[in-house]
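Right, I'll just put the structure down here and ask away after.
With one protein chain withheld, the remaining protein chains of the complex are depicted in position.
As written, the chains take the letters A, B and C, and residue 1 is the first residue of each chain.
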């Protein structure tokens, strides 16, 4: 595929931002200043960015508990996200949602989700809106290799298929659902499940931004032209434990080291674009520095931001309630 | 397949009993003496009997809202069933369950079900019991072409597959879910859905007792020997409307007449066994008369039976509740 | 729907006959309520769904967040269990979790109630479950006039609304103007004035209360009857005002008693209307059991006028 230098830099910047954002959140968790727990997306950047890069702002995504990467890739502002994670009133959701509920409807991000499998029907609804209102927008439903087993997946595949909705299912397969391996929990083949519902399905290397991006272009093309839903199975790698507090002992040290060494989608991207002389290391290093500064800034701002006031507990339950 | 004369007569008697039982329930509904509504199984007899005939009493089935046929095929006593449908204290469930909840655990009938898709996990649990307690019993989960879309289907396929449970999925496809055609509502292929979860799946002519029976023998063989679950898709015909009060206007008179004329599994059976000289018409006619008398008797007994007493409302909620 | 093109209707057989050779729009919903809509508004706005409540109820939620006003039917409220997550964790909480950004104008219609011999899984009330959940509005009309005004309000409302119709009330005839009108949520209907005892009743129980009140009147016992019409929001002012007036309260409710609607209203009065109470707050509800099938048992299960009458007499007798 051909991409302009600007686009390549933008794609890299987004992936890099996700990686540094997540590494930084992990560090901030250790300070004890971040409430609750987070599910970090580090390692899977090529999937989120490969999927969201070709989307328009008016296209919509519904995400999972591991939603930071999707949010950043769809254009959410990292200052708002970091503040949300710190539970501040300047957060994307005014500090009321937290890591697992980051949403920015103006950016087409319909929310991370605390319920595994919960996002599929919601994204399906966005696709239904687009079709009913004759917009050629598409919707993307994210799930993991564990969430793919949830009944909502099959139900939504069927509904999107018979209604020919512009919905794209992204199954991000990082090999694990919490401590449980997908080799144990997920029977058969994920693309075969999509095909069984007449949904064109492909498996791609989720560590390869370009492979994901190309598969998305085909799916988007199909969706915008009324061809209905698609499924993309991206094989990827989860760098941290399931959540920030997970000791991750169910994976051996060796395999975790090998993963970080051999399965780094950022290294892959850099190698690919520099070898093809599309970008040089200097340009990429510059991006790294920019991003580092931006992430630092987001933490400084989040820490300095005010906390919500007690009265905020009662707001936003209803639009109107006598 | 080879079956003894006794077995053939027994299979025919069971199918015939279901047909007459359902025709009679429809008539009794018209008298206004039967509470509520019923979903009649008439037309699908070869499926229920083909499936249950090769089962043991200790094998278990979980059924649907259209459960009369499955119950009779699994050995439930029609006097108790008819009394239950009339809401009498002599009913299978003491008059507390009704048509949609007929159950007889001693016969391995774990209940009809008012919730579409509700039975799949329950049957899965019976299969789990068999496996955990090292019994070589099997469990059967019934669903229709509409219920197959419910999330519980996919979830149970996955669970039974990874745990290699002795569970057999029977999808009885009568072409309709209420007034909605499966051609509209059910995407892709049902056997392909099973295969996508690594569950061996076949489609058979649900009007042909012998075809269903043979498919079951393979599935049972696999289940008892630790080979795990199977799926059988039986294409069948629903003679009445969705429920006893359904005007059934979404099907044309012509197609309904043609269905009763050309898709009668009882006629098929009779033709097959008489042409092969396995049974003669006289013997089959004798069965018809016997069955007719038995069904008459069940109605007479049900009508004469006492109704539950008011105090029964409070019983059977718990085994013990201070 | 004519007024607002963003309104769509979806559910199982809301038209009926999809993909069949015979009549389209054969059902118009399990109770014929939506019949005729597909002819007027087309299959693009009146959608038959497969039997996948989680998918289409959740989709209605996602659609509501993105520009549509879905009216979704799940036939029997008893089926909420297969899609409850989408209702109570997703749809009900979008606005709050997202810090006020989401607006989710959605109506979930379902029938409820015992009395039709439909058995334990097709006869429950269950509105206490929805009333418990912040973010949902819950409507339980007791007559055709209210049903129309409340439904139009529900469709125009910007919050998710659970709209529950008692299946035995479909046959009640009653005045309802053709013109569109709305009844605001959180405004109880004073069905009947009366100084001796205040009866609070919902849905089909309003009629039961009226029958009891009529009989009691002959013995000179005058009952007020308050129909909250919506359980969330609840018109606490009117309830407290009338509880205070008579000082004797009987609450009649078809739902199960534990953490039920009658308990909810009784607790309100016991806290905020205590000082003027002259008698215990009496509840006439279904027992703590599933709904039985046999008609004789079902009749015992459902609160009837006789039980309401007895409760009222007990309230009047207390400390008198």
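Please note the rule applied: a contact is a pair of C-beta atoms (placed from the backbone, for glycine too) under 8 Å apart; a residue touches a chain by one contact, two chains touch by 3 or more.
Since the structure is predicted, the reported quantities are computational estimates derived from the model, not experimental observations.
Asks: Write out, one label after another, the shown chains that touch the chain missing from the document.
Replies: Taking every chain of the complex into account, the missing one touches A, B, C.
Asks: Determine which one of B:19, B:39, B:60 or B:222 touches the chain that has been left out.
Replies: Missing-chain contact among the listed residues: B:60.
Asks: Using the touch definition up top, pick the residue from B:79, B:104 or B:246 that touches the left-out chain.
Replies: Within the whole complex, the residue contacting the unshown chain is B:104.
Asks: State which residues belonging to chain C touch the missing partner chain.
Replies: 54, 78-82, 84-89, 92-93, 96-97, 119-121, 128-129, 131-135, 231-232, 234, 255-256, 258-264, 266-272, 274-275, 277, 279-283, 287-290, 292
Asks: If the hidden chain were put back, which residues of chain B would touch it?
Replies: Contact residues on chain B toward the absent chain are 60, 62, 91-97, 101, 103-105, 110-111, 113-115, 118, 120-126, 128-130, 132-133, 139, 151-152, 155-156, 158-159, 162-163, 315-322.
Asks: Under the stated touch rule, tell me which residues of chain A contact the chain that is not displayed.
Replies: With respect to the unshown chain, the touching residues of chain A are 35-37, 87-89, 93, 95-101, 113-117, 146-147, 149-152, 176-186, 247-252, 255, 307-310, 312-314, 317.
Note that only the chains that are shown with their structure count from here on.
Asks: From the C-alpha centres, identify the chain that is farthest from chain C.
Replies: Most remote chain from chain C, centroid-wise, comes out as A.
Asks: If you average the C-alpha positions per chain, which one ends up nearest the average over all of them?
Replies: Ranked by how close its C-alpha centre lies to the overall one, first comes C.
Asks: Calculate how many whole Å lie between the centre of chain A and the centre of chain B, each centre taken as the average of the chain's C-alpha atoms.
Replies: 45
Asks: As a quick test, compute the distance in whole Å between the mean CA positions of chain A and chain C.
Replies: Each chain reduced to its C-alpha mean, chain A and chain C end up 40 Å apart.
Asks: Let me have the rounded angstrom distance from the C-alpha centre of chain B over to the C-alpha centre of chain C, please.
Replies: 35
Asks: By the touch rule stated above, which residues of chain A touch at least two different other chains?
Replies: Within chain A, the residues that touch at least two other chains are 151-152, 155, 158, 162.
Asks: Which chain C residues reach two or more other chains?
Replies: 49-50, 52, 54-55
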